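Before I ask anything, let me first share the structure, which is written out below as structure tokens.
With one protein chain removed, the remaining protein chains of the complex are shown where they sit.
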Amino acid sequence: MIDEELVQLLTPEGERVSHPDYQSTLGGDEIFGFFRDMAIVRRLCNESTSLQRQGQLALWAPVQGQEAAQIGAGRALAPMDFTFPSYREHGIAWCRGVPPEDMLRIFRAVSNGGWDPQKYRHSVPTVVLGNQALHAVGYAMGVQRDGAEEAVMTFFGDGASSQGDVLESFVWAASFNAPVVFFCQNNQWGISTPSSLQSKVPLFRRARGFGFPGVRVDGNDVLAVHEVTKRALENARLGGGPTLIEAYTYRMGAHTTSDDPTRYRIDAEVEVWKHRDPIERVKSLLVHEYGFKTKDFDEVGDEADVMALKLREDVLAMGRPDPITMFDDVYAAPHPLIDEGRREMIELGISGGSR
Amino acid sequence: MIDEELVQLLTPEGERVSHPDYQSTLGGDEIFGFFRDMAIVRRLCNESTSLQRQGQLALWAPVQGQEAAQIGAGRALAPMDFTFPSYREHGIAWCRGVPPEDMLRIFRAVSNGGWDPQKYRHSVPTVVLGNQALHAVGYAMGVQRDGAEEAVMTFFGDGASSQGDVLESFVWAASFNAPVVFFCQNNQWGISTPSSLQSKVPLFRRARGFGFPGVRVDGNDVLAVHEVTKRALENARLGGGPTLIEAYTYRMGAHTTSDDPTRYRIDAEVEVWKHRDPIERVKSLLVHEYGFKTKDFDEVGDEADVMALKLREDVLAMGRPDPITMFDDVYAAPHPLIDEGRREMIELGISGGSR
Amino acid sequence: MATTTMTMAKALNDGLRRAMEKNKKVLLMGEDIGKLGGVFRITDGLQKDFGEDRVIDAPLAESAIVGTAVGLAIRGYRTVCEIQFDGFVYPAFDQIVSQVAKLHKRSDGSYTMGLVIRIPFQGGIGAIEHHSESPEAYFAQTAGLRVVSCSTPNDAYWMIQQAIEHDDPIIFCEPKSRYWEKGEVDLDTPPHGLFDAVVRREGSDVTVIGYGSSVKTILRAADTAAAENLSIEVIDARSIAPLDLGPMIKSVEKTGRLVVVQEAPNTASVGSEIVTELTERCFYSLRAPGIRVSGYHVPYPPSRIEDEYRPNVDRILDAVDRVMGFES
Partner (left out) sequence: MATTTMTMAKALNDGLRRAMEKNKKVLLMGEDIGKLGGVFRITDGLQKDFGEDRVIDAPLAESAIVGTAVGLAIRGYRTVCEIQFDGFVYPAFDQIVSQVAKLHKRSDGSYTMGLVIRIPFQGGIGAIEHHSESPEAYFAQTAGLRVVSCSTPNDAYWMIQQAIEHDDPIIFCEPKSRYWEKGEVDLDTPPHGLFDAVVRREGSDVTVIGYGSSVKTILRAADTAAAENLSIEVIDARSIAPLDLGPMIKSVEKTGRLVVVQEAPNTASVGSEIVTELTERCFYSLRAPGIRVSGYHVPYPPSRIEDEYRPNVDRILDAVDRVMGFES
């Protein structure tokens, strides 16, 4: 990971390094805020994993290892910015204010979305790899037409970077100089596919060939991610056009709870990345540079426990939806086949038809 | 067009220029051969345009202005190489030995293809922009598996370069180090769309971001195109992987005979490019450096006339296919709906059922 | 009632213009739709009048045209996408089926997917491959979409405006072979609702249903049949999905005989759907099975033989004869 092209402001040991183009001007409290976010998101992830193991969720997509990438990016967003995630952006959703229980609706298989995307300015999860990148560009074209000083950010993985939709979104973003930031979390894997199969050269370089800048940032360094993202978003808001950020990070866990990574990757690799834990390094900085104490961290732990407990309660309280809700919001206007389906379901006694 | 990144060996005036990486070692006869090819292809194109005007073709896609790009590339191919064209590669088809009348079957609307692609090792035209790029990469993966020293070349335009399929083909070619050469004829236009809308930066640079080399060559300089293509093909055959060649050229005519370019481009632009005519410059070289005479060129003119006359005769002789042929070769094996269709057509007296 | 005569192409152009005047959020996007006015000139002059920000020349990538229209819809814009030809809609299929059709539902109604995808469809213009296809069934099948088709200039003028105003995503199929035919357009009042089937000609012996370019062919067949004292009722489905079954049921209950005409091949087609639904609903009225007159089960043929592929008057009359002769 010693890489000239990699923007890093904090070593895995939590020591600051200087960078010619980027420096962090954040104070201790702000950095502590990032720590708190990351710790809570990790707790949320662990709780969800255990909920899944206990049969309370159909599936879970762990984010462990990618907390710095997501919190660094998520905290760089302005309230009016709009974000288009993939399915693993729990940290971004957290920053956007999406209630944790809403993030879990899709995984409890009671919803295909889970929250009101217009309310949080954070789109519903996109499961089809790469589709969302085009939505982000289109939304950004709308921002341009409104003359608004807003940025749009979209998230996808190293695997999704091979999809035509992501690549076309690069073409369009460049052509229209759209205010969009492409945030690629290169977590080294797409299920069992190593990122080296998607690209033989660092992914961030792809942007340049489309006519806009690409940056590789240490995705486990929350300060670096934050600075790089903030700069890219500001640039977009001010009419500077798109940027591709490759956050070089690692998926510490399985692809999802259905996955068995031991079939395709070696423990040693995971071990190496354990030493680059995104939370540990910022904790170390907070202790050594800003004098934060065990008590301070413990308080966050307590807060995370409260969140997790509430999350668990909320999830357990999520009942099975009335089947007749499958007919809601398919169309905005009345539709005969929807009416017919509802009627049949009531006649068959499958649903009481209450709504 | 004064561009450091542009490989040029012959100026528009027909004077040689040196290039650090490429030089032509061809003799006068070989260069005259290129002239002959270009002149015949231009004649073929003109004859086809007039056939279309006379109502003998449904459509024609002129290649005028792009003869050097296609002959330079086409003559760099080895017999065993395989090529995947778009719909405007009449010059490539010529080099592959496809009979001119076969090239016109699709435009006379009597076939959706026109020739036996396996026989000429030149695929049938692909009308859906970019689809063929993936076929080329797949074919090249087959070449690899056969351990054969063959190269594959595929052709597409500046417009098609925005399609997901072309971009995915870059990903795959790089991942598998496929022996494929991407030949992009940037003729400045995709119907009415200027190439600047497809990319704000020179198209050839796109390759680098995918991890393989891109070269921009003066597409109106047959010597330069030939050298650049020959090198790329050799590199592919020897396991060096893919290359993107951007042949910087110009579509002198309309997109097709259905198009009216006066609606979207100014005459002055066409005038500029007239001075860069690909045939004139090589003719000038042949006269001044190799002493070819008017007579030599006239002979080629005569040959072209003979070709054109035969083409016209062949086209006029192409009758309307028996409608029942629409059922041929839809499936390789028997299929009940094909049988049913044939039967119905015979019963309705639409076809005598002869075949 | 202010009426005027114009081609379907002009009617669409005027309809788009009126929709853009009414609502500043209406955008057009597609390949070559600006200076060129589209290969069929449907958007002729609109970029000049509404600017490049509202009439957007697209880089050549259909998935991106539809995918960015989705993002624009989320931002509150209404984009009318032009797909240059039917055969080029497939690169956008994923965005249409997985996103356009499903995002209103996935967002529990938060996103309005107000967008229109215009597709010049069906054959008959002597074009090369991929320029004459009938992809409507792919979309009709997909829950979350609506599919309509116009068959007259008046319908074209009004339906495009109604489609743009509608909050659901609409696949708008334009019978390209009819673009240059003229008809009366009523500039004041829409003739029908967007999703209404319409009886184009009353008759008593056989119901023949079609849409798009087929409607006129059916009307011609009805003329011929009338000369032989056979009375054909002609219904223009207009809305391909959902089907407006009411007028169709009424007609089949009257005639007892059904023929459906379409250019798409039979298998799992809109024709199959119409026959199945009407058979289920008019079982006792039907005196013969419903029959489809369709394109054959082959890739669209070279256009020199397209007239033998597309349902023509002869094939329609043959089918009519078959349903008439069924009991006798």
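Each chain gets a letter, A, B and C, in the order it is written, and its residues are counted from 1.
As a working rule, a residue touches a chain if its C-beta (ideal position, glycine included) is under 8 Å from a C-beta of that chain, and two chains touch if they have at least 3 such contacts.
Keep in mind the model is a prediction, meaning the values are calculated, not measured.
Though it is not drawn, the left-out chain touches A, B, C in the full complex. Checked against the full complex, the one of C:187, C:249 or C:288 touching the unshown chain is C:288. Of the listed residues B:57, B:104 or B:143, the one in contact with the hidden chain in the full complex is B:143.
Among the residues A:64, A:86 or A:162, only A:162 touches the chain that is left out of the figure. For the options C:77, C:138 or C:211, the residue in contact with the chain missing from this view is C:138. Of the options C:14, C:32, C:57 or C:94, the residue whose C-beta touches the omitted chain is C:94. Considering the complete assembly, chain A touches the hidden chain via residues 58-59, 106-112, 127-129, 159-160, 162-165, 190-193, 197-198, 258, 260, 263-264, 320-323, 325-327, 330, 335, 337-338, 340-341, 345, 348, 350-351. Where chain C meets the omitted chain, the residues involved are 87, 90-91, 93-94, 97-98, 101-102, 105-106, 129-130, 137-138, 140-141, 143-144, 241, 264-273, 275-276, 279-280, 283, 288-292, 296-299, 326.
Taking the complete complex into account, residues 82, 84, 111-113, 116-119, 123-124, 126, 128, 131, 133-146, 164-165, 168-169, 171-172, 175, 328-333, 335-337 of chain B touch the chain not shown.
We take it that only the chains that are shown with their structure count from here on.
Ranking all chains by how far their C-alpha centres lie from the centre of chain C, first place goes to A. Chain A and chain C have Cα centroids separated by 41 Å. Taking each chain's centre as the mean of its C-alpha atoms, chain A lies 45 Å from chain B.
Rounded to whole angstrom units, the spacing between the C-alpha centres of chain B and chain C is 36.
Chain contacts: chain A has residues 164-165, 168, 171, 175 touching two or more partner chains. For chain C, the set of residues touching two or more other chains reads 59, 61, 63-64, 91.
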